[in-house]
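My structure is below; once you've seen it, I'll send some questions.
One protein chain omitted, others in place.
Labels run A, B, C, D and E following the written order; every chain starts at residue 1.
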Amino acid sequence: MSEFLSLAGQNLLSPIILSFALGLMASLARSDLNVPEAVAKGMSIYLLFAIGFKGGASVASYGLDARLGFSLLAGVILSALLPIIAFGLLKAMTGMNRLDAAAVAAHYGSISIVTFVAATSVLEGRGIPSEGYMVAVAAAMEAPAILSALWLISRSDGDSGKGMDSALMREIMLNGSIVLLVGAFAIGWITGEEGLKEIESFIVNPFKGVLCLFLLDMGLVAGRGLRGGGGVLTRGVLAFGVLMPLVGSLIGLGAGMLLGLSPGGVVLMMVLSASASYIAVPAAMRVALPEANPSLYLTLSLGVTFPFNLTIGIPLYVGIAMAVTGG
Amino acid sequence: MSEFLSLAGQNLLSPIILSFALGLMASLARSDLNVPEAVAKGMSIYLLFAIGFKGGASVASYGLDARLGFSLLAGVILSALLPIIAFGLLKAMTGMNRLDAAAVAAHYGSISIVTFVAATSVLEGRGIPSEGYMVAVAAAMEAPAILSALWLISRSDGDSGKGMDSALMREIMLNGSIVLLVGAFAIGWITGEEGLKEIESFIVNPFKGVLCLFLLDMGLVAGRGLRGGGGVLTRGVLAFGVLMPLVGSLIGLGAGMLLGLSPGGVVLMMVLSASASYIAVPAAMRVALPEANPSLYLTLSLGVTFPFNLTIGIPLYVGIAMAVTGG
Amino acid sequence: MSEFLSLAGQNLLSPIILSFALGLMASLARSDLNVPEAVAKGMSIYLLFAIGFKGGASVASYGLDARLGFSLLAGVILSALLPIIAFGLLKAMTGMNRLDAAAVAAHYGSISIVTFVAATSVLEGRGIPSEGYMVAVAAAMEAPAILSALWLISRSDGDSGKGMDSALMREIMLNGSIVLLVGAFAIGWITGEEGLKEIESFIVNPFKGVLCLFLLDMGLVAGRGLRGGGGVLTRGVLAFGVLMPLVGSLIGLGAGMLLGLSPGGVVLMMVLSASASYIAVPAAMRVALPEANPSLYLTLSLGVTFPFNLTIGIPLYVGIAMAVTGG
Amino acid sequence: MQTYKAKRVEITIENVMESRLTDALRGAGVTGYSVLPVLGGSGRSGAWSRSGQVSRAQGMVQVVCIIKPERLDALLDAAFEVVERHIGVVSVVDCDVLRAERF
Amino acid sequence: MQTYKAKRVEITIENVMESRLTDALRGAGVTGYSVLPVLGGSGRSGAWSRSGQVSRAQGMVQVVCIIKPERLDALLDAAFEVVERHIGVVSVVDCDVLRAERF
Partner (left out) sequence: MQTYKAKRVEITIENVMESRLTDALRGAGVTGYSVLPVLGGSGRSGAWSRSGQVSRAQGMVQVVCIIKPERLDALLDAAFEVVERHIGVVSVVDCDVLRAERF
């Protein structure tokens, strides 16, 4: 416990978290500080490329065990399953209508890659190794949750095709961040250790600093979301935003143990399950379920669950995984 | 003297100054070379974050002496006082109307953070240490000059509230660059040496290179300003743009000596007093004194005083401070 | 031969080429992955500044031999001559009208700086030195091709001034990338070894990584071009897009040998002659020959010749130059 | 200078719907359109701003389409089908154009 | 397709005045507006361009506002008060809109 507290304290006082806090406070105080859209997009391309590449290069170095296939499969199942649990919790805990509940649920099956990146950076800081292919698992978990949520809605409406068409399907599967993550993973895998050495001083050394500025922007965006959409956060909704990542992380813990992942891998599986999407899924929901309220799912995902995972969740998941795996 | 000349020569032939000169010449020659607005903004976020963080981390390392409080106070007083001197000089040297003179004066009380950054980089290059908290002083000096200038105008109009309202007040105090500078300073202070080590290869190593590209853009902008607004530069106005930084620097020198700052700290106090704002103050003037001519204050601040400080001013201030403090 | 194959294989599996391939595949698969315009522009400013600066610094280190003047002259002549050859080939190999053929020809006299950058990075990887002033030759080759192509057209129309006016002339000569490349070259030359050391961790270390992301974007753009403009690629046009760089490279080989360049310098001369412009020339053609079909020249230059040079051309030119110079 | 009567239709619509709208416009025989960026705005569903996003879920664009008057109805029908369930605004203005053969 | 008469007001105004203008519009009962970026321009106060700035002091935006005709006067009064001392342009066009319930 005391170890968890010290870890949490250490985490809370890291440049990464403090940058997020700075952004959050600046926008809550209505400062005009803002990061241009193009710069934020540029940083996210950098982070996805770097994290994918490093994952691939690590697979090239340490070889591939049979667990990759099972881990991908587990990711797909988790992503499809978690929305159903989330939907149930939402119906029980909040007064949300079915449409909004399904839209929110989709976010919690999918993942937040920045939460994942922050977790890998905490693991690295503590010297805990993890499977390089977890970035591939992250990519695999992006989309299934969307299908799952649309199925939840169509089931009750008796209209099986509702919202989903082939164009949307292609957009989801080929969405930029999946393609970049998987592509960079493949490049890292193919070029291996040597490729990594060539571009190390671009994708490894400055990584944490870029992450700070990116989280500064995330804080700004989360703060603006809370200012505009904070009204939707009834007590029940807020409680869901904190409970669901905990539930997700425990299910991720079970999956990670079952798969026999390393302690670091278990942590990442917990983080993926606990985190909620705020890029791919919101865009898909605007197309497929335009009547659902975007304030609800964006505020929950970005304004509640993301900061929760970043500050309390990650050290907690590390603590639990270490205790359970004895790592 | 010969030492000053060699320092000046060395400064003039540094990549930083030459990048500025390249930008200036390119835009005077009407090349279409230009840096996208978002990229320029991204670089300025980087520079503010880095300089603030490093200042804070240095305070964490070397401890805080009682001078921080006095230095902040001195900064506020200088910022409020310099516009009054500038206003007097403008009335004496130029035919400017009161409104334009007050608007210009506000710029000279406030500061140019890029001039400050360039000066720290010269100090580092020469191995002259300075107080880390000078970045906090820089932040403190941004705003008071605006109030001072508005007071100058309202005094003569007998309309004390002219131009200033609470929304503008909040915008000035919470303007993005102040918030980012102070926030990064706080993060650097809290996370200290260790935090710095984590993100050093992002905020320290590439710093000077980013500064080159940023100054390239400043040169482009200054050149465009001179091309469009050069007509406002009568002989008197031009003379003011060179004299005022010298006057400011001497007042800064006095303040720095009084405070008992290190030689490097004295240089930075001189630079802050000598430099003129071209971000926060112009924006405030457009809101509060829309009838004042923006060509005048932008051309003076960015097209005359900024290049003067960058090329001649900084080595001169270093030379004077070294001579006076015996550093 | 087997050495060439191994070099080609090595080149094809480098992070740089694979990043390009990723972009190409992503856009052919109609993924929404895209790099914001401002970020792409920012990266190209970085690459031009870095490559220019390094070239200048290397001239400062290794001294300037008399060949610089001759090399620049050779560049100008090649740039003016190659369009005439290209025009002849186009008339022989394709059914293109004179206007389109002249517009396409202009592109092949001018150069692609990214191909040049990729080639220097291959040379560096193999430890083959080259003349630093080749970046100045690159700059010299940007514009003459345009005049040459406009002359080709005016000759047949009997209207000598067609398309060209003094404003366009200025735009071409002072186009942003020429100014930046030459300016950075001059700064590198003036500040030399020492200047390079100051900003090395910005312009040297992360260079290859930035190049990867830039080529990712080039792949995306090339793919979009092929998707939209692929229809113009008849068999003859396609054959031209592959044959012309080979022809150009051989002429460049001759020029490089005549000039007595180092093996690396010969490679770069071949690459410059083989590559086709996709920035300066298309813009000039839109002004001067608006009736020419942009799909034709953009698809050829960016969708055919650029990938050809990047993947097969560069290792081939290295192999030939090594064999011929015995380097 | 000879001008011709035409209609200028401006459709403000979410980013994510842009390609669906332009596909529909092409389907309705529209031969040309331009897409302009929108920085932010406010409406019944609240205020938004381009810099307040990490996702493209919320941004909007403005699709501008100049057409011959007789094509207006087909265009509006096509556009309406796309925007129907979505937020966004459709407005039509009378205009005069040069070079009528282009529309 | 059923359309309704409306007014399209376009106000080109400095960046720094944007929030003051939109506050005033809301105060005048305007329920929706969109903000478009402006890259540059020229007027009595000279020429400017977005890439020629390090500060947000000079840029402009275009606020577009579609309203019911009967609201026009209230809107113009509110807008005028904000732009009065400032540079900028206000223009009004007659338009037809779909989905009148939105305005």
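Everything that follows uses one rule, which is that a residue touches a chain if its C-beta (ideal position, glycine included) is under 8 Å from a C-beta of that chain, and two chains touch if they have at least 3 such contacts.
These figures come from a predicted structure and were not determined experimentally.
In terms of the touch definition stated at the top, the absent chain reaches C, D, E within the entire complex.
Contact with the omitted chain, checked across D:Ala28, D:Ile66 or D:Val90, is made by D:Ile66. Only one of E:Asn15, E:Ser34 or E:Gln62 touches the absent chain when the whole complex is considered: E:Gln62.
Contact between chain C and the unshown chain involves residues 34-37, 40, 44, 167, 217-218, 220-221, 224-225, 228-229, 278-280, 282-283, 285-287, 290-291, 294-295, 298, 302.
If you put the missing chain back, the residues of chain E touching it would be 12, 36-44, 49, 60, 62, 73, 76-77, 79-80, 83, 89-94. Residues of chain D that touch the chain left out of the display are 1, 3, 6, 8, 22, 26, 31-37, 61, 66, 93-99, 102.
Everything below uses one rule, namely that only the chains that are shown with their structure count from here on.
Chains making contact with chain A as well as with chain B: C.
Chain A and chain E have centres, each the mean of its CA atoms, that are 39 Å apart. Computed from the mean C-alpha positions, the centre of chain A lies at a distance of 34 Å from the centre of chain D. Chain contacts: chain B has residues 34-39, 42, 201, 205-206 touching two or more partner chains.
Taken residue by residue, chain D touches two or more other chains at 49, whereas all remaining positions touch fewer.
Here, these are the chain pairs in contact: A-B, A-C, A-D, B-C, B-E, D-E.
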